[in-house]
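Sharing a structure here in structure tokens format.
One chain of protein is taken out of this complex; the other chains stay put.
Right, chain A next:
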Amino acid sequence: MAKMFLQSNVLYTITAGMEGWELFRNSLLPMLSGAIQYTIPLTLISFAGGLLLALLTAMMRLAKSRFIQLPAVVYVSAIRGTPLLVQLFIIFYGLPNIGLNIDPFPSAAIAFILNVGAYASEIIRASVLSIPKGQWEAAYTIGMSRGTALRRIILPQSARVSVPPLSNTFISLVKDTSLASLVLVTELFRKAQEIAARTYDFLLLYVEAALIYWVICFLLSLVQTVIERRLDRYVAK
């Protein structure tokens, strides 16, 4: 019995080896188009929107007034304290119950923007706090207001500190966009699922999807290195 099972597996592998390569090639195009049409735009839109939201949230958390801090604290706590998948389902499947119907792609974008906004705001806040107090004082003594000091002196320096952790957030985001497949966005992973549903070649197709994610993330980490080098030019080595 065991021998027979083994044989059938070997047989499967051999046929899969020949037909598998063809399937791999045939499915590459739909998966890449899913990546280019949805995964990458969703990542870029969510990251850009998320960064703006994060900057705003970080500034609110750094404000002196408790009333300004509070909404930011609650927002960050709520987003970090609940699963991304649940947030996504609330927006796409939940909100229609109160008459708010949002299409798959915008639903996913909203969920990811809210997510990046919360996580990145903590990164930005920590990077601002890491700049020595003397930099604020020097900015004040040349006559700058708090806002100008932040914009001209503090944020440019904290940008350098926050690039590595923000790159982490960005790369996580690329991979998290696969969750959008569950709210019907036909992105990379959804394409893989659709093809696998017809051919039953789950292993091959999901490994193929994984490889494409890996390549995208690898290219992004190269971009990170370039940005870090640029920002490092004024730092003593």
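Brief remarks follow.
One rule holds in what follows: contacts are C-beta pairs under 8 Å (C-beta built on N, C-alpha and C of every residue); 3 or more make two chains touch, one makes a residue touch a chain; residues count from 1.
Just so we're on the same page, contacts and distances are computed from a predicted model.
As stated in its UniProt record, the chain not included in the shown complex is "Amino acid ABC transporter ATP-binding protein", which appears among "HprK-related kinase A", "Carbon-monoxide dehydrogenase small subunit", "Amino acid ABC transporter ATP-binding protein" or "Protoheme IX farnesyltransferase". Considering the full assembly, A:134 is the residue among A:83, A:99 or A:134 that touches the omitted chain. Contact with the omitted chain, checked across A:157, A:172, A:199 or A:224, is made by A:157. Of the candidate positions A:37, A:69 or A:148, contact with the hidden chain is made by A:148. Counting the whole complex, the residues of chain A in touch with the unshown chain are 132, 134-135, 137-144, 148, 152-153, 156-157, 160, 233-236.
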